[in-house]
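The complex appears here without one of its protein chains, the remainder shown in place.
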Amino acid sequence: MTALWIAIGVWLAAWALNVWLSASPISQTRLGKLLVPLVFGATVLVLWEGLVRGLGVAPVILPAPSAIAAKIAVSLPILWQDFAQTILKGAIPGFLIGAGAAFLVAIAIDRSPFLQRGLLPIGNFVAALPIVGLAPILVMWFGFDWQSKAAVVVVMVFFPMLVNIVAGLQASERMQRDLMATWGASYVQTLVKLRLPAAMPFVFNGLKIASTLALIGAIVAEFFGSPVYGMGFRISTEVGRLGLDMVWAEIAVAALAGSALYGLIALIERWVTFWHPSQRH
Amino acid sequence: MKRLLTAAFLASMASGASAEDVKLQLKWVTQAQFAGYYVAKDKGFYEEEGLNVTILPGGPDIAPTQVIAGGGADVIVEWMPAALAAREKGLPLVNIAQPFAKSGMMLTCLAETGIKEPKDFADKTLGVWFFGNEYPFLSWMSQLGFKTDGSPGGVTVLKQGFNVDPLLQKQAACISTMTYNEYWQVIDAGIKPEDLVTFKYEDQGVATLEDGLYVLEDRLADPAFQETMVKFVRASMKGWKYAEENPDEAAMIVLENDQTGAQTEQHQKRMMGEIAKLTAGSNGALDVAAAEQTVATLLAGGSDPVITKAPEGAWTSVITDKALAN
Amino acid sequence: MKDKASQPVIEARGLNLVFQTADGPVQALKDVNLTINQGDFVSFIGPSGCGKTTFLRAIAALEHPTSGTLTVNGMPPDEARRRRAYGYVFQAAGLYPWRTIAGNIRLPLEIMGFSRAEQDERTARVLDLVELTGFGKKFPWQLSGGMQQRASIARALAFDADILLMDEPFGALDEIVRDRLNEEVLKLWARTGKTIGFVTHSIPEAVYLSTKIVVMSPRPGRITDVIDSPLPKERPLDIRDSREFIEIAHRVREGLRAGHHDD
């Protein structure tokens, strides 16, 4: 029980520290903006550790963070292999193909208002569907290896991307399109010089949504058949073996990968859409 | 490993549940594989013993071991390899009864792949269930001397989903099937028995004990709980014997209890017939020789052994002795 | 119809333009007749909805008349647009936020296929013309509103179109900035001799800038008066206190009022 009290004590102290930090000028700096959430994250881990130890929670139910960290340390090769299979082979190619295909389709239907009017409501609708239910079907079609995982990701990513890109292509102001017209710009010139740059905030919004969908898709698809490695495989089999420390290790990797992917996209977004009001500070 | 269960959990178990309430966690979805329990419930055998039994169906990602660890069930239906592995992980499961005398697991291969005997598995892709069910397979492969990492001369293992598609789509040369379930799905899909080659684990000498009843060791120390389990096992076995004798009626009872509404009468009746072959000859008491054979098979599990040492106290005849006494 | 002496650039004859809206057809222009000559500075003035912007857009082929004829340099507006006859300046600067000021000015030049060297040369020249030299590398949002509007004028000047069309270009700016820009526009006009079409709400602005003031009235949009200004080409700011100036302003105001009495 002492562990629990210590943890609660640490929690309160850290929270007080955070309150002080966010009130002080430090929080205006870049360091402060990083420090406060890190302190918060650390206290959550401490509290978790304290709860598990203090209440003597069985490791087959909820392992302590320290146990998970220890598991990560000894399982790096396996984690890397799973990461490569699920993220590098399944999620990322699927993400790129899905986003790329959505881009091409958006451009292809751009000149046909008829097709747009037909496809957009359908795209909007499909984007709201639980596409993940297609996973078992796609595993049946594309086999058990990474191809089917990538296929699931492609389908999940495609529609949100399509809807965002089409909306983005319509985002340029009328005045700016009129200007292009007075200069006698061709369709391609208007597209390249005006409409694509103006669409970028929407495209990145779509990419951010798609990045989280990609991970979910790749992992869920592995529940329906996979080789004997991959994050989804590991999670589902280790639950069966009561290797919960390994499950949490995979979750940590997934969270890290997801955050890294999201962060990377946000970084590129900053660089590409530096001009957008939301990016100017 | 002493403080396995939380204090809170133990407290809630002691106060929350009345002695005669029993929660049974099944290993899989409602189907004739568990007919005995459903029959015992529907025919009032549990009631006669004064028990109030709740049957919890399982599913693809439900590990009964985890459910019982979390306090979600009092007794679970589990395969011995998974139970022993959990025991080694620190979850002290004990087998209290073994309604299934024989193993129904086999590997079903397409004849056109040229597989005639186990040594032909080399360089083929084999579908295996994981989630605790892979242990007998890994032992078998290790006995055959096949590596399972996909290296040349070994076998490539694929984690089979919950259906027989990998075989129909020819993604795997062989897949895991149960005599009572998936094998018939292959047949139903339109493949003739003569186009298939099957290897029963039973015949290959790597059989492990399947559906047994397991409880937590700590709780078994409580005489009241022991008494409840005696009643439970007695009523369950009565249900099993009734199901064996009236397979069609048993199948219909299962069907009525199926919450998914996806089971068919034809499939369940046929399954019941096959299940009866596996439960035949078991009165519920565990055949210690078969259990030791299971342990031996698992210990032979090669580089990644399922269990590293022979378990102690992983089964007890206390319950069945009392249950069968009168 | 061409009169060689006065060299008409824009000619509208019996022009009508009807918009189909959800509430039924709206007559934006009714029976508009107007000739604009080479080198004219023409202001269009009138209350909102009088069709002055629509007329400007029709000249630039951004709207298409329902009936009547409209020629620019003796050809249909579409054709003239293809020959890059217009520089257009809107009320908002309409600069592309992802391009620098120089990049914005270069944009029409890129589209029209000028060589890189010529792009640079012209960009530098027009930046100098609007007194923005040294700001080429800034992004639009880093400049004040008045500077942005000057950049957008520079952009319209960069490719040497015959006709400069300005749709309330200074409407959003404060009085002092506006005065200065008005002076600059006049200087530009004097230096380049371009034909300018200028839409405004402001009577002093119209009188100060124009050689010809077109007064319009709404519902349906039509021309009620065309005033040829007798003011000299050289116009210091204090010309606005002169008697002639006040007289013209008075006539414009009367014209506007008459248009209002009509409905």
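Each chain gets a letter, A, B and C, in the order it is written, and its residues are counted from 1.
Following the convention adopted for this analysis, a contact is a pair of C-beta atoms (placed from the backbone, for glycine too) under 8 Å apart; a residue touches a chain by one contact, two chains touch by 3 or more.
The rule we apply is simple: contacts and distances are computed from a predicted model.
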Protein that the absent chain corresponds to, by UniProt name, given "ABC transporter permease subunit", "Multisubunit sodium/proton antiporter, MrpG subunit", "Sarcosine oxidase subunit delta" or "Hydrogenase assembly chaperone hypC/hupF": "ABC transporter permease subunit"
Among the chains presented, those that the missing one touches: A, B
Touching residue (missing chain; options A:V10, A:I107 or A:I137): A:I137
Contacting the left-out chain in the complete assembly, out of B:G58, B:P81, B:P136 or B:P311: B:G58
Contact set of chain B toward the excluded chain (per top definition): 6, 9, 12, 16, 23, 29-30, 56-63, 66-67, 69-72, 161-165, 168-169, 185, 188-192, 195, 258-263, 267
Residues in chain A touching the chain absent from view: 15, 18-19, 21-23, 27, 32-33, 36-37, 39-41, 61-62, 114-119, 121-122, 125, 127-130, 132-134, 136-137, 140-141, 211-212, 215-216, 219-220, 223-224, 231-232, 235-236, 239, 244, 247-248, 250-251, 254-255, 258-259, 261-262
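The working rule: only the chains that are shown with their structure count from here on.
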Topology of the chain contact graph, where touching chains are joined (line, ring, star, complete, other): line
Central chain (by mean CA position): A
Reference chain C; chain at largest CA-centroid distance: B
Chain pair that, of all pairs, has the most C-beta pairs in contact: A-B
Centre distance in Å when chain B and chain C are each reduced to the mean of their C-alpha atoms: 85
In chain A, residues with contacts to at least two other chains: none
Residue numbers of chain B (touch at least two other chains): none
For the chain A and chain B complex, residues of the former touching the latter: 55-61, 136, 139-140, 143-144, 222-228, 233, 236-237, 239-243
In the complex with chain A, residue positions of chain C that touch it: 57, 60-62, 81-84, 86-88, 90, 92, 94, 96-98, 107-108, 110-112, 139, 141, 159, 165
Contacting residues of chain A [partner chain C, same complex]: 173, 175-176, 178-185, 189, 193-194, 197, 273-277, 280
